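In this view, the complex is presented without one of its protein chains, the others remaining in place.
Moving on to subunit A:
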Amino acid sequence: MLNKSIRRVSMLILFTAAAMAACLFSISTGAVMVPLRDIVNSILQYDLSGMHRDIIWNIRLPRTLVAMVVGANLAVSGALLQGVMRNPLADPHIIGVSSGAGLFGIFLLVVVPQYDYLLTPAAFVGATLAAFIIYLLAWKDGVSPLRIVLAGVAVSAFLGAGISAMLTFYSDRVHGALIFMVGGLAAKSWPDLAIILPYSIIGLGLAMMFSKQMNIMMLGDVNARNLGTRVELSRLLITATATLLAASAVSIAGLLGFVGLVIPHIAKLLVGSDYRMLIPSSALLGAAVLTFCDTLARIMFSPIELPVGIIMGAIGAPFFLYLLRRKRA
């Protein structure tokens, strides 16, 4: 019993350290290398003058923080959805968050680009609207996870057709839309952080609150109901929380895949399936991995900056396969 608590706390400390390391890596690395001492100084003493201070405060620190929050949001959203849909392939795509945000975002970027400053709220509205429609379509005296998954596939295909149609009609403007579709954090700064942070704090707080309930939901509807749970209400609230987290993330960073699907699996391989551990672990690992990959995306082909979505897929997927095989062996 005691052993287990010690193991759990040390895992969380380890993940926190990983997130911090990714954070420092991100702030120090780039076209200009900033030594660790200057980072510490400029963060602790705001009035330190000089170029390093400007780079850190105006460019790298806000972008790093946005990466951490986006990573944490997507990972926790995925962890919640995989549990509540009882489907290891579930991620924010499944409740239409990506296709909804995609449709509204692409519409704005290619059809009415003069309003592109509205991208974030439009994508957020699209994401939540799509999730709401899918939930509604799946409802029939309650919602079964399978029906949500199927309704999600259908609605996403429908919205995807809309996205493709727009990209075809306005093929000259596709480039601007491409980064949004792959997902990237270029030029993200304090205003973006200010937008996402409230959703993130509320969403992550709710996710922690629901973690005990998630453990019960994992036993399946019948057993959860047998233990006194209001299964439909729990599923609705948890799905809504996951939607809030994912919608705020994709409306800032575009349709980043992978984080929401794979980070929860990595967390589960490392800490097991108790959601009281899985939620904070997913949040920390999501923050660490996205921040790390975003830094690589900035420097790998410098001066060209890749969208982080490409790096996530290219590095994350093989790493995930490696973990999966190692665990089996």
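Convention: contacts are C-beta pairs under 8 Å (C-beta built on N, C-alpha and C of every residue); 3 or more make two chains touch, one makes a residue touch a chain; residues count from 1.
The rule is short, and it goes like this: contacts and distances are computed from a predicted model.
Asks: Would you mind picking the UniProt name of the chain not drawn here, from "NADH-quinone oxidoreductase subunit N", "ATP-binding cassette domain-containing protein", "Osmoprotectant transport system permease protein" or "Acetolactate synthase small subunit"?
Replies: "ATP-binding cassette domain-containing protein"
Asks: Looking beyond the chains shown, say which of A:Val174, A:Met218 or A:Leu236 touches the absent one.
Replies: A:Met218
Asks: Provide the residue numbers of subunit A that touch the chain removed from this figure.
Replies: Contact residues on subunit A toward the absent chain are 86, 141, 212-213, 215-216, 218-220, 222-223, 225-230, 272-274.
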